[in-house]
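For reference, the structure discussed in these notes is given below.
With one protein chain withheld, the remaining protein chains of the complex are depicted in position.
Chains: A, B and C, in written order; residue numbering restarts at 1 for each.
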Amino acid sequence: MSGAAESATIPITVDFSGGLEMLFDNQRRHTVALPTVDPSGKPATVAFLIDYLCKNLMRDPRAELFVLDNHIRPGILVLINDADWELEGEEAYEIQPNDNILFVSTLHGG
Amino acid sequence: MSGAAESATIPITVDFSGGLEMLFDNQRRHTVALPTVDPSGKPATVAFLIDYLCKNLMRDPRAELFVLDNHIRPGILVLINDADWELEGEEAYEIQPNDNILFVSTLHGG
Amino acid sequence: ANGSGRRLTDDEFERYSRQMIVPGMGKEGQLRLINSRVLIIGAGGLGCPAAQYIAGAGVGTIGIIDGDVVEASNLHRQVGHSTSRIGMKKVDSLIAHLKALNPLPTYVPYPFRLTPQNAADIISKYDLILDCTDNPVTRYLISDVCVLVCKPLVTAAAIQKSGQLTVLNCPPTPQGLVDGKYAPCYRCCFRKPPPPSSMVSCGEAGIMGPVVGMMGVAQAGEAIKILASALHIPAEAGGGDSSNTERNLQQPTLLIYTYDLESAVGPYTFRALKMGGRKRNCFACGENSTLTLEGIKAGTPDYVQFCSAPAPAVSL
Partner (left out) sequence: ANGSGRRLTDDEFERYSRQMIVPGMGKEGQLRLINSRVLIIGAGGLGCPAAQYIAGAGVGTIGIIDGDVVEASNLHRQVGHSTSRIGMKKVDSLIAHLKALNPLPTYVPYPFRLTPQNAADIISKYDLILDCTDNPVTRYLISDVCVLVCKPLVTAAAIQKSGQLTVLNCPPTPQGLVDGKYAPCYRCCFRKPPPPSSMVSCGEAGIMGPVVGMMGVAQAGEAIKILASALHIPAEAGGGDSSNTERNLQQPTLLIYTYDLESAVGPYTFRALKMGGRKRNCFACGENSTLTLEGIKAGTPDYVQFCSAPAPAVSL
């Protein structure tokens, strides 16, 4: 929507866990066709994906439960193909075709 | 060994579980370079893999705990890429590069 | 079994409040549990933890069948028994523990073995069966009777450092119905038992407590979700829906737990294996099956003989 390039997209799966699925239609797995480049023409990164998810996939008005100050909120782990995104470059990681990105909120109950 | 074609091989992983690993060096995962064709020149199938494992990978003399009458013994499940081999054609399934074949003995204790 | 016409008591509200507020459970789910009857076959390493969570969750009627007595060597893993109850029937020992945990359910003791003669009478009184036994003879018997009297079956097993679990015959489908997609029975997935020489019991081969404990708790988890969400009610009869594939019932998952004493939990600790659906030629549920309750009672098939096919005289 809103002027995003409609041309090429990257097919990926995005998973939500630990309660975050409630913000995304109560669905744990989403198939997403992410634009290959962000609005400024740079390759799509995880940072762009997070912004894209907020604008296009979130069905809950409480965006602040997912992002704070334009970054993923504290207490949410981001896993790129089942590895902590810190092993992959965090927000700067460039999304590859068929990547699986998992957002999981850390739990504290017991 | 014994005249198997040394030329082309298929890279696969073979896993053993439920106690079967004891027959194979106590190692749960083996990387195997399986000859592309069996001795008669036909594409490598699961049946050929089973025979190949007995001859090349088994470190235990008790082959009858793995095969009986040239077939996998009753009480062992064969999983091709995490699916019951009955969904894939059983012994006749032709091995593909990077396949994962899991042999798991069914358990009865409790 | 939808609990209409019954309200929760104050006791029940208080005791079950923390699970009733979980999204998807609610008062409806709780009432379904209260109106359900679960049979736990085996009061050992699987049955003890399974029973704790089945009883805790408030399943209304809980039958437990086991012919054994408590021994000291059981207690590292059979956490529903106690040292002072060594020598007591396991069924009575476990029910004593469960009553102390939750006095509200009705507990039905069967302090003897399940046999081809008594199996149908007992199993037919329940809505869901947990196979917590320790031998293939009883496992095949349980599954066959569950097919014939149409009961869902949550089966698990464990030995040494390995555990397995799967949900079978759920929703239950009459014998011979093989068109379309139906859930398999134990025989569909495990056609033949291993030769006796390749099998060992927990007594002979050993078992790590948490391995069998994990599988027992997981069995309770599967049973609770089936009953609370009515996954065992076929779509046609209402209560279920047709998206059985997404529910992992038609082609159920065999969960494998591998406990490695030399490494921490890792990528291969749990594996989810996809099993096939109901088999047209299954001895028990297939289209030409000759299995009947009368036959079973009269000794056909002979389960002991079926599980003692000749085999090499070595042991795994």
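One rule holds for everything that comes next: a residue touches a chain if its C-beta (ideal position, glycine included) is under 8 Å from a C-beta of that chain, and two chains touch if they have at least 3 such contacts.
These figures come from a predicted structure and were not determined experimentally.
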| item | value |
| --- | --- |
| Contacting the left-out chain in the complete assembly, out of C:Pro49, C:Gly63 or C:Pro195 | C:Pro49 |
| Hidden-chain contact residue, picked from the options C:Thr61, C:Ser124, C:Ser197 or C:Ser229 | C:Ser229 |
| Residues of chain A (touch criterion as defined above) contacting the omitted chain | 15, 17-20, 22-23, 28-29, 62, 64-65, 68, 73-77, 79, 82-84, 86-87, 102, 104-110 |
| Residues of chain C in contact with the chain not shown | 11, 14-25, 29, 49, 52-53, 56-58, 72-77, 79, 81-84, 100-103, 160-161, 165-167, 170, 202-211, 213-214, 217-218, 220-222, 224-226, 228-229, 231, 246-249, 252-253, 255, 259-270, 272, 274 |
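What we mean here is this: only the chains that are shown with their structure count from here on.
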| item | value |
| --- | --- |
| Whole-Å separation of chain centres (CA-atom averages), chain A against chain C | 39 |
| Whole-Å gap between the CA centroids of chain B and chain C | 31 |
| Residues within chain B bordering two or more other chains | none |
| Touching two or more other chains - residue numbers and ranges from chain C | none |
